[in-house]
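Every protein chain but one is kept in place in this view of the complex.
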Amino acid sequence: MTMSDTHKTLLRGAKVLGGEPRDVLIEGARIAAVGTGLDADGATVIDAAGQILLPGLVDLHTHLREPGREDSETVLTGTRAAAVGGFTAVHAMANTFPVADTAGVVEQVWRLGRESGYCDVQPVGAVTVGLEGKKLAELGAMHDSAAGVRVFSDDGKCVDDAVIMRRALEYVKAFDGVIAQHAQEPRLTEGAQMNEGVVSAELGLGGWPAVAEESIIARDVLLAAHVDSRVHICHLSTAGSVEIVRWAKSKGWNVTAEVTPHHLLLTDELVRSYDPVYKVNPPLRTEADVMALREALADGTIDCVATDHAPHPHEDKDCEWGAAAMGMVGLETALSVVQHTMVDTGLLDWTGVADRMSVRPSAIGRLTGHGRPVAAGEPANLTLLDSAYRGVVNPAGFASRSRNTPYEGLELPGSVTHTFLRGRPTVVDGKLTPTPQP
Amino acid sequence: MKRHLISAADLSRDDAVLILDTAEELARLADRPIKKLPTLRGRTVVNLFFEDSTRTRISFEAAAKRLSADVINFSAKGSSVSKGESLKDTALTLEAMGADAVVIRHHASGAPHRLATSGWIKGAVVNAGDGTHEHPTQALLDAFTVRRHLRPEASGVGQDLAGRRITIVGDILHSRVARSNVHLLSTLGAEVTLVAPPTLVPFGVESWPCEVSYDLDTVVGKTDAVMMLRVQRERMNAAFFPTEREYARRYGLDGDRMSRMPEHAIVMHPGPMNRGMEITAEVADSDRCTAVEQVANGVSIRMAVLYLLLGGNESAVAAARTEESK
């Protein structure tokens, strides 16, 4: 299907942010009109009756693995997975090979994203050279590059040196950047394999204590306040972390936080199977943590859902727990898990989902074209969801190159039927379009 | 009994008593001129050891050989495993060789569980110690030793350990022996108390079916058996305790402490012992110390486990005729 810039699409009867049915007319890259009984003249009409229309989802935390680990994911396969999941923008984490710690690497990733056409790719720059935590990377050069990096993270590793963290927080103020911290005190997590608690004690797996996350978060919110900068907490996973972020926000400090879908649903009880598909960092926590995270996402203490989509090749999971890689894929199941854990439980309405999965992550990443209202004149980055759908997760059908999902065989609600990136469909009737043109 | 032995926690009281009773019968083999049974003729038992443990390996090897099984020792050291072959590929190799049972020792907790549930092999899996998880045959031989001493009537056959008080002392945190023993001894009705410095007690221990004490002296006077665990000197460098001297003083078993134990109480040690650390030579060499006896009992227990796992065939439906074949 080829389309000119003025191609028109009419979404008929979509429930915008879960509200009353509306017709939404897309013309070129923008939303032309939102109303009732809109004229379909010349437009491709999509019957969206009963479906939920959301602004295109934005992920603050995606591992696209390219360059370096193309056996697990590439920018193309990752962005295709993102489109299937309803995302129109993803932040590509810096822990590639080579590390995205120079303008050259971030520009390469950014360019690959543009070429894919399925989803905007906003590279994240490393905070320190080689993620080694010792020497600041050229943060300014990465910001000034074509990639326009504003989010910096050593994700996978914690910036544990307090002085380096302080300097990074200070330095990025010059260009309104943010440091996204992977909060993990390294000494407290030596040999860590799973959440430290009742289950780790029984299984004899090295414990990853909650305090290793919470102590870093406490330090960093204090540092951010001290130097009046912005800190973002990656994949917050414990009830204690929620309390610290809530306290920091009550002080008016510039602190934001994300939670992954898997931490909203799964607990460390699953590790009893010793199946490495449940091995992830930070680890799956307890039921009490899961409930605290849901509540915090509902009340806004946690700003957004981020997938921490972490593809791994089969052999890195088809082994004993101790030898397995950490991480789970998440792009294609994120919205379903959020519907299941937050919407179907009554904790969040669809306006809330739009806020936590599009508006706020865009604001944190300072993306201007995403997270916008569904209104005339706005960019047509949109996701249409059949929330009545229920289906069993089957990784064989994933667009991602990797299959390491913890949800295989689980019935989850919601299916993305259409995704539009600047007016162009990347997903139609749940299937990827062959070649969306940039 | 189940097809695999992965965890002492999987054993019911009746399973455990059956294993101990079977071992009790098999132990009598030691008095016979021919210490061998034809039971597992033609069966292949692979000892798959990713960690060095000569004691455990030869114990399993002796057990399998006394049951006439063919034994293949597969040591990860110097083999393709040390060249990066995965557990899966090793397992597929053993499967291709027709292993009826794989006795696995692995540094990663859960590796035997993975081997048993992954579908890589069809044979029975016996956990011979995995990481800091479990070592079920060690717990079984410990329970066997305790039963022989504390339930001497009919060598304890048919009996459990109801009401017996057993104290486990030392590095609980890193001990697969302790984990297996807590499960098994409590399943058998014993009252288990763990004694260790707080740094060596696992976070989350409150869910375990046992008591925890930080003071050995308040416990020794009321215990029927004291099990001393090996404490690695390296733990000192990771700040689990200040010095060997202080550890030995607070948590070691010396003649003075032993003299305050009830007269019938025994001292156990899974070996190898750190004399002067968790146990003094005086105690180790005393009549009350069962360390050597435990080694002998290990062979009987492992014979019992191999027999019960491999001696029958759960899946075959016996023709009615065999029921009364005389």
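Which chain is which? They are A and B, in the order written, and residues in each are numbered from 1.
The rule we apply is simple: a residue touches a chain if its C-beta (ideal position, glycine included) is under 8 Å from a C-beta of that chain, and two chains touch if they have at least 3 such contacts.
To be clear about the criterion, contacts and distances are computed from a predicted model.
A chain of this complex does not appear here, and its UniProt-recorded name among "Bifunctional protein PyrR", "Phosphate transport system permease protein", "Carbohydrate ABC transporter membrane protein 1, CUT1 family" or "Allophanate hydrolase" is "Bifunctional protein PyrR". The chain not shown here makes contact, within the complete complex, with B. The residue touching the chain not shown here, chosen from B:21, B:61 or B:160, is B:21.
Seen from chain B, the chain kept out of the figure touches residues 1, 18, 21-22, 25-26, 28, 32-34, 36-39, 67, 307-314, 316-326.
Throughout what follows, only the chains that are shown with their structure count from here on.
The mean-CA centres of chain A and chain B are about 46 angstrom from one another, to the nearest whole unit. By the touch criterion given at the top, residues 9, 86-88, 106-111, 113-114, 117-118, 130-134, 176, 179, 202-208 of chain B touch chain A in their complex. Chain contact summary for the complex, chain A toward chain B: residues 193, 196-207, 209, 273-275, 315, 318-323.
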